[in-house]
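For reference, the structure is listed below as structure tokens.
Shown here: the complex without one of its protein chains, the others still in place.
For chain A:
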Amino acid sequence: MTHSVVQPTPASPTPEGGHLLEVRDLHVEFRTGEGVAKVINGVSYHLDAGETLAVLGESGSGKSVTAQAIMGILDTPPAVIRSGEIRYRGRDLLSQSEEERRQVRGKEIAMIFQDALSALNPTFPVGWQIGETLRQRAGMSRGDARRRAVELMDLVKIPAAAKRLGDYPHQFSGGMRQRVMIAMALAMDPKVLIADEPTTALDVTVQAQIMDLLADLRRDLDMAMILITHDLGVVAGVADRIAVMYAGRIVEHADVRSLYRAPAHPYTKGLLESIPRMDQRGQKLSTIRGLPPNLMRIPSGCPFHPRCPYAQQVCVDVVPHDLVLGDGRTSACHFAQEVRDDSAR
């Protein structure tokens, strides 16, 4: 059994300066007619050049909203960024003008979305849509943009790319459509690629192909990647680090190996235990009891306490801080060490 010193973390757990992209203590609300939903409640994470960070969490945990806040494509209203910083190469994006942010979008940080069929414009050919970025942002001529679009489609391994330039999104299969999305995102050679559930809408076999493609492209083009997913299986082979989100907070943050070996937050533990396993055939699948919290009425103390098997009175009363567990691991749980030790057993 390993013993590491458990201590409350300082406000900024990572040293100043070095990160390519850093989200600091982000708070986002959605103000609707029914009330205020606190969607992001103090999210902090960072991304270094060349690495892959997986952001894991169920629907409504705020993983996509954080990504959209980074891109600056949140619909405001209803979304309101209450506080926080998003630093790219040291500059705070949130304090920049819309025009400055637009320059960053696509060129520095690009994003691909879950459902490529609805994320692509149905009334324009895919070649046109890939080339549009090049014509509008890089000032390329029509012909150059077309040639570059073919190259990009080759890069994401779309067969007979030149012939398919004039096809519309609905004429592609799901996997090919997602490749078109990726080609489009790569048009301006971004340094950071945010992939928001890129394989959720796809068949399992195609999922693996797309994940492999993303991993290869990330390495070949030397990008950093934020991979947003709710699928633990997708993460394992691709990510370097994992940030687990719950109710708009990062509840656990660790490198992939340690997290899989011994999760230190009851929520992560529950997620891992709910994956079907071959050595447990015939047994009832374990689940996390209860439902995700209503973001208009987040439970007091630790937001996970109503669903948590470890919950004590302290969990109802006190919001847990991030506890540093060594090796860059943190867990926002009062009983982080016990949970980790239980998991490791």
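Quick note on the criterion: contacts are C-beta pairs under 8 Å (C-beta built on N, C-alpha and C of every residue); 3 or more make two chains touch, one makes a residue touch a chain; residues count from 1.
In this text, contacts and distances are computed from a predicted model.
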item: Omitted chain (choose from "Acyl-CoA dehydrogenase", "ABC transporter permease", "NAD(P) transhydrogenase subunit beta" or "NADH-quinone oxidoreductase subunit M") - UniProt protein name; value: "ABC transporter permease"
item: Of A:His27, A:Arg137, A:His230 or A:His321, the residue in touch with the unshown chain; value: A:Arg137
item: Residue among A:Tyr45, A:Phe113 or A:Tyr267 that touches the chain left out of view; value: A:Phe113
item: Candidates A:Val36, A:Ile73 or A:Ala344 - the one touching the absent chain; value: A:Ile73
item: For chain A, the residues touching the chain missing from this view; value: 68, 71, 73, 75, 102-107, 110-111, 113, 115, 118-124, 132-133, 136-137, 168, 170, 181, 184-185, 187-188
